[in-house]
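These notes are about the structure you will find just below.
A single protein chain has been omitted; all remaining protein chains appear in their positions.
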Amino acid sequence: MNTFGKNLTLTTFGESHGPAIGGVIDGFPPRIAIDTDRIQAELDRRRPGQSHITTSRREADRVRILSGMLDGITTGTPIGFIIENADQHSADYSELASTFRPSHADFTYQQKYGIRDHRGGGRSSARETATRVVGGAFCRQLLETRGITIAARTIQVGNIKALNETADPESNIVRCADPDAAKEMIELIERIKAQGDTIGGIIACRITGLPAGIGDPLFDRLNSRLGAAMLTIPAVKGVEFGMGFDGCARRGSEMIDEFSTAPDGSVITLTNNSGGIQGGISNGMPVEFRVGFKPVATLLRDVNTIDSAGRHVTLHARGRHDPCVLPRAVPVVEAMAALTLADLMH
Amino acid sequence: MNTFGKNLTLTTFGESHGPAIGGVIDGFPPRIAIDTDRIQAELDRRRPGQSHITTSRREADRVRILSGMLDGITTGTPIGFIIENADQHSADYSELASTFRPSHADFTYQQKYGIRDHRGGGRSSARETATRVVGGAFCRQLLETRGITIAARTIQVGNIKALNETADPESNIVRCADPDAAKEMIELIERIKAQGDTIGGIIACRITGLPAGIGDPLFDRLNSRLGAAMLTIPAVKGVEFGMGFDGCARRGSEMIDEFSTAPDGSVITLTNNSGGIQGGISNGMPVEFRVGFKPVATLLRDVNTIDSAGRHVTLHARGRHDPCVLPRAVPVVEAMAALTLADLMH
Amino acid sequence: MNTFGKNLTLTTFGESHGPAIGGVIDGFPPRIAIDTDRIQAELDRRRPGQSHITTSRREADRVRILSGMLDGITTGTPIGFIIENADQHSADYSELASTFRPSHADFTYQQKYGIRDHRGGGRSSARETATRVVGGAFCRQLLETRGITIAARTIQVGNIKALNETADPESNIVRCADPDAAKEMIELIERIKAQGDTIGGIIACRITGLPAGIGDPLFDRLNSRLGAAMLTIPAVKGVEFGMGFDGCARRGSEMIDEFSTAPDGSVITLTNNSGGIQGGISNGMPVEFRVGFKPVATLLRDVNTIDSAGRHVTLHARGRHDPCVLPRAVPVVEAMAALTLADLMH
Partner (left out) sequence: MNTFGKNLTLTTFGESHGPAIGGVIDGFPPRIAIDTDRIQAELDRRRPGQSHITTSRREADRVRILSGMLDGITTGTPIGFIIENADQHSADYSELASTFRPSHADFTYQQKYGIRDHRGGGRSSARETATRVVGGAFCRQLLETRGITIAARTIQVGNIKALNETADPESNIVRCADPDAAKEMIELIERIKAQGDTIGGIIACRITGLPAGIGDPLFDRLNSRLGAAMLTIPAVKGVEFGMGFDGCARRGSEMIDEFSTAPDGSVITLTNNSGGIQGGISNGMPVEFRVGFKPVATLLRDVNTIDSAGRHVTLHARGRHDPCVLPRAVPVVEAMAALTLADLMH
């Protein structure tokens, strides 16, 4: 189903090569002033063609808000919006009508539905994440009214890791806070792209200002809800919180976060191995998690595969694709985090 | 909220030191023959006191099924069940009424609710996972009627990793398929326990027989739903699918799973880096994922912390706890996977 | 599915002739003092055998609360409860294993599930409403902390209508506020019962103290949610709000509720034809609605019907049944209203 959230929800629709994509934000509180230029600015961070290391598909990605606001203020009624599709090269995809690209959703959609829109991946295209960015951008402004900020950044591409994070990640096109690593990452992506290949990596996200008490015990734990949200992003294969998998090798005595009090009397922990979450509920410390993206499966080289009749064929892949999705996925990670928090805090 | 699932659901209740815990399974199909001895057998795998490396709390954990069956067959109506609590040492916990154990849910529950049942962790106790095992045991039998099996195993404790997985994981008390590693893991847990400390690790799970087409695009992807389920288990800090985080450093050309056809004509992939899921939907190959558990935070040694008035105090921890939760978490991982699949396939 | 509500939910289970019925209340706020004697008192109002005009089945209907409370105060965790079944005359029902009682759920359950618990109607028995009364009794106490009261009463049995409502409806066994009509209703039910027949009627419900602004536009309108709740009660065939069907014959100029202000400055309406709801949202006036109950279908006389093989048979009905459900349905109407409001106000 295409609705995210329980109380504050985003419902989305639209195929990569249909007339438009769009969505409905429901349960958004009334009387929140929304800066629509900032909504568009978030979309621009995800926009294809924003740099030479992203896909060359050109979409203006202008969002048109259709309801739910009066004179720049939300009214509490649902916010409908659409983004028209423009630069559709549907002809690029005729070969795919009867061929399954390896590690794409072509085969699984066909198995599930018995029909699929093969043009540009149809609904399985990452293009749908644009609608999530719109929803997240509304939620970000809502969360800001409560002092909550969400910031993601690229921390690994291939084997290149950010070590010395001193810069604004928005200061470079790969969105990495380590300027030296950023330079290496960009060069790696350029090489990978020249080879018609792709590369994966890791994005880290940090939420600050979140009060203690957010998240529910058992089945709506903050980590479960955030993790589920991240695992809905195309190409994500893993998510970890706080010390994550590394912490699994450790002893309890190394890992517990000792409580103390801040000068203002508030309860803090001296370390944050828990990543701001204990028992599934925020403890007031920053929430920290990491999201692993596999290399996307679209290679601009010949690939062996099968067609819908089970015959072995060679696919001469064309189309326009991202050699590395991480730069454009940073705003998507933030958007999904914002949607999750706004829903849980509703 | 305490309901898991959308179409086939488990709703649970109960505190560690209340009179009973229990649950309701709703949406379970009619006319499924259920072997209730096997339900109990699953509970026994999770039971405290099952070996010298688990907590010494003694609970018979006998499940009493109250509805939804007629002569051993499900009727399609909700299945209610309870498990009476027996071995409650509530006096062990009087100190905790006003003290927050580090890295436990004491502080976060207090912040969220302004009240908490401090006895044995109350609702935040992992004791509630017994009700999930009951729900999962019903679903396992349902899935078996469709040829689906779910098997989890311990693959890492501390820094000891299973490398040569040749044995039945149920053949040793740590539930590891590498007999040599199992021996080392048990020795490590014995040492850790003697020190009043705890240790984390990793559980792997494999689902076979799942047909292609399970999972929904976008927000109910199979990996998102399974990942969310795992992240609801106490102490879980990470989850990854297929090649997981390791695959994030790779190139697309290394990672794509080439399609082929099996002798029976069915579509297979020659590798399974995707872990059986593409575009959020199962592709018919085995589903593979790993779940990282932090070391539990209950140390049987003095710990510095604060009380509810913000005063620094030393906590003289008592009670009965697991030095390593992994052996008892294996059936919980399986149960949550079974609940997730039964819900998605409903 | 067996869960009522979205944010504050009641999930129920149990068959008429199984070992026990019960439920789970989830989302109930923490720190609410609950008088458990009053929970039991509500159950006693619904209890079979409470007077000579109700069924002679004898059930103590003692509720056992298993979780969610500490020292008489709710903790915010789910409230599990069970009611053991005692007086089961299952032998009375052997004839029904293969025969469909007219206008009962025997046939429809068999069609839906291919299996049914025929003993006493199984899950379709009105016995399950006892669990709703428990859930409603908790919610009533929650609503009282906000000054909201819910009171239902019998206003019609057969063709006898309450006209002069001056008494406490709890002062007579038919729960009617018109003492003269109550006397006639009781006599009618006695005659009907002697004939092995049954009779229908109408219950009215009034909610006071509800603030303006409760209910959501569109699909969660207060009248839709209350109406849906009433239509889940066995034997209910109609529901109407304010002037209801009678108002449908009127002109707008007769029906609009003119606004004015009360001495305390609050907005009121001079009439209440809308029944306290405008645009699906409460307007601060009392909410008024009526619920129509058909005569129950269980006749203590021979009835022509068919069996599961389609053969015409005569059913010699036995068992113990209510000649008129209204007296015992009054607390069920209140319970469902309380559950609905507590959920919407959550």
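First chain written, first letter: the chains are A, B and C, and each begins at residue 1.
As a working rule, contacts are C-beta pairs under 8 Å (C-beta built on N, C-alpha and C of every residue); 3 or more make two chains touch, one makes a residue touch a chain.
Not measured: the values here are computed from a predicted model.
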item: Given A:Gln50, A:Thr77 or A:Ser253, the one touching the chain that is not displayed; value: A:Thr77
item: Residue among C:Ala60, C:Ala151 or C:Met255 touching the omitted chain; value: C:Met255
item: Chain C, residues in touch with the chain not shown (by the definition above); value: 1-4, 12, 100, 102-105, 107-109, 111-112, 123-124, 128, 156, 158-159, 192, 197-202, 211-213, 215-221, 223-225, 227-229, 231-232, 234, 236-245, 247-261, 265, 267, 269, 273-275, 278-284, 292-299, 301, 303-306, 310, 312
item: Missing-partner contacts on chain A, residue numbers; value: 1-3, 9, 11-15, 18-24, 26-27, 30-31, 64, 66-68, 70, 73, 75-80, 82, 112-117, 122-123
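Note that in this section only the chains that are shown with their structure count from here on.
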item: Cα-superposition angle relating the copies chain C and chain A, to nearest 5°; value: 180
item: Computed distance of Cα centres, chain C from chain B, in Å; value: 39
item: Whole-Å gap separating chain A and chain C, where each centre is the average of the chain's CA atoms; value: 47
item: Separation of chain A from chain B, taking each centre as the mean of its C-alpha atoms, in whole Å; value: 27
item: Residues of chain B whose C-beta touches two or more other chains; value: 1-3, 12, 112, 123
